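Note that one protein chain is taken out, while the other chains of the complex remain in position.
When the chains are written out, they are named A and B in that same order, and each has its own residue count from 1.
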Amino acid sequence: MGTVEIRPAPHIRGERTVEKIMLNVVYSLVPVCLFYIYQYGISAFASILVVTGACLLTERWFVKTGTQSGNLADYSATITGMLLALTLPPGFPLWMGAVAGFVAIALGKGLFGGLGFNVFNPALVGRAFVQAAFPTAIATYTPSFLPGRFLEFIPSSLAWPLMMPADAATWLKAKQLDALAGATPLAKWKFEGILAEAGDLLTSLAGHMAVGPSPLLILACGAYLAFRRYLDWRIPTAILGGAGAVAWLLYLFGPGHYPNPFFMLFSGGLILGAVYMATDMATSPVTPRGMWIYGGLIGLLTVVIRYYSGLPEGVMYAILIGNAATPLIERITQPAPFGKGVFGGARKGASYPLHPGYISREEAGAVTPKKRILKNKPKADERRTPNS
Amino acid sequence: MSSATTTRGWDEFMEGIWKQNPVFVMVLGMCPTLAVTVSAINAISMGIATTFVLIASCGLVSLMRRIVPKEVRIATYIVIIATFVTAVDYFIQAISLALYDALGAFIQLIVVNCIILGRAEAHASKTPPLPAMVNAAGMGAGFTIGLLALGVVREILGNGTLFGLSLFGAGFQPWVIMVLPPGGFFVLGTWLLFFAWRARRKQSAEVTQHA
Partner (left out) sequence: MLKTLGLVSGICGLVIVGSYQGTYEAVAANKRIAMERAVFKVVPAAKSIEEYYALDGGSIAKAGAEAPAGAVKFFAGYDEAGKLVGVAAAGGAKGYADTVRIMFGYDPACQCVKNIGVVSMRETPGIGDKIVKDKEFLANFEQLDAKLNAEMNALAHEIKTVKHGSKADAWQVDAIAGATITSRAVGKAINDTAQALLPKLVPNLDKIKDKS
């Protein structure tokens, strides 16, 4: 005899499941990762592999404890791992990469209750931890497109666990490269006052620059995701617009003192962060107005941190602060229910067309991991009841 | 009779170390716990200093428990505690200035450590001197163990040493975050997680046993 299942709405589900969204993000990240490997060779490949592996192992362990939502097959840990590896220097010691991956999943996601419950972007939590723990290693970049990069590891990659990595400067000297070639364009600008060409930064193809994967490629991959509606175009637009506008205003006031806005936009991890990290569904606002505020805040903070703090790069902290502000932003940008004015009372004679933007993410019944009510896991004594 | 007394004394002592551990169970005295545990030796010194203040002030409070008027008891306890803290402050300066610099203001802040006032108010003011001091010694030992648990982890990861002895040789990569304030929170959080997990497991084991 069949069972009759009684359950509340929704009864019709859209095709967009968590797994599908995540899988598409993974697909869109593959070209970015390949480009990164093309830039930095075998070290970058090993770094992506180890970091993603650490993320998956940690995820598996947390899933096994049975206290969190999500599972290995939803590809979210894979995304975290790939993104985390892309934000680390290519020659980052592999053991530190593994630490970063573990912290990202354990501290950034597992302890909050798993997929959809995390407050901060897990990849950035992992990066923030290693940034504070190993400040020297994370600031040590090597130039891209070195000869023999597919056969030889960057020496710092292969440091023994818990041990200090080899000095990249001597290795670069042996290759007859200026030690300055290993500084990121942002660090060069901040500490030496040397500006890189915005065009070179955009393609990342110019030789011997210490830059991440091409912002152009990331934008293209992001455009694919936005086109398929797997990410909301408003957030990257707001971040880049906000950062660009602030940088442009400052550039107008002091062209000699501040770099041009294109340098700001294309350098560092701003594009990667704007497209892939700030758009994480669980940690960004759901209301369209909130997305604009959130993005603008991140853009502004990025430029402020880059210009006025001791750090050359500020995208990571800007996004983390944005993540922290998300619940507040959502609260103040709640769309007014039909028939209610902004100040609570009903307004007479006003009409409220249902703005399509208000249903942007929920449209077509998308099942996002957002805002689920925490199901109480059966407690130990309840689980035991049938047997006793 | 005598064996019963020793058992009770032993229980009084163990209460602070395990069942009511001030750091991991009662989560009291977090200020020194987070601030001074960057190395094992700092942790131990802080623990010993606090233990001394605990024992001495609980003893004195207990002696005076019948004559101190109820209205001014807290003020009296604070004066007593502050006295012993001042004494400890001098002793530490006399023993080692380097240690005094490392512990900084946290020696004086033992005055406001809620473990001590809590013990004085909740226990010593109702108990005869000897059990009160035994209990205080247990609490102090528990506090020291708690600090040490943090200090050891933070020193090993943050500096590669234990009690100043190098563990991994010169090539060790220190985890800078561990000797910074966030490291204190991370390590404390991890220990609390561990103890909560243990307690949960024990509880569920007991439930199964009874059923």
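Note that in this section contacts are C-beta pairs under 8 Å (C-beta built on N, C-alpha and C of every residue); 3 or more make two chains touch, one makes a residue touch a chain.
Keep in mind it's a predicted model, so treat the numbers as computed, not measured.
Considering B:L162, B:V176, B:L192 or B:V207, the position touching the chain not shown turns out to be B:V176 (whole complex). Taking the complete complex into account, B:V68 is the one of B:M14, B:M30, B:I48 or B:V68 that touches the chain left out. In the full complex, chain B makes contact with the omitted chain through residues 60, 64, 67-69, 71-72, 76, 79-80, 82-84, 86-87, 90-91, 93-98, 101, 158, 174, 176, 179-180.
Chain A residues in contact with the hidden partner, per the touch definition given at the top, are 135-136, 139, 191, 310.
Quick note on the criterion: only the chains that are shown with their structure count from here on.
Those residues of chain A lying in contact with chain B across their complex are 93, 96, 107, 129, 132-135, 137, 159-160, 162-165, 380-381, 384, 388. The residues of chain B lying in touch with chain A in their complex are 160, 168, 171-173, 175-178, 180, 182, 186, 200, 203-204, 207-208, 211.
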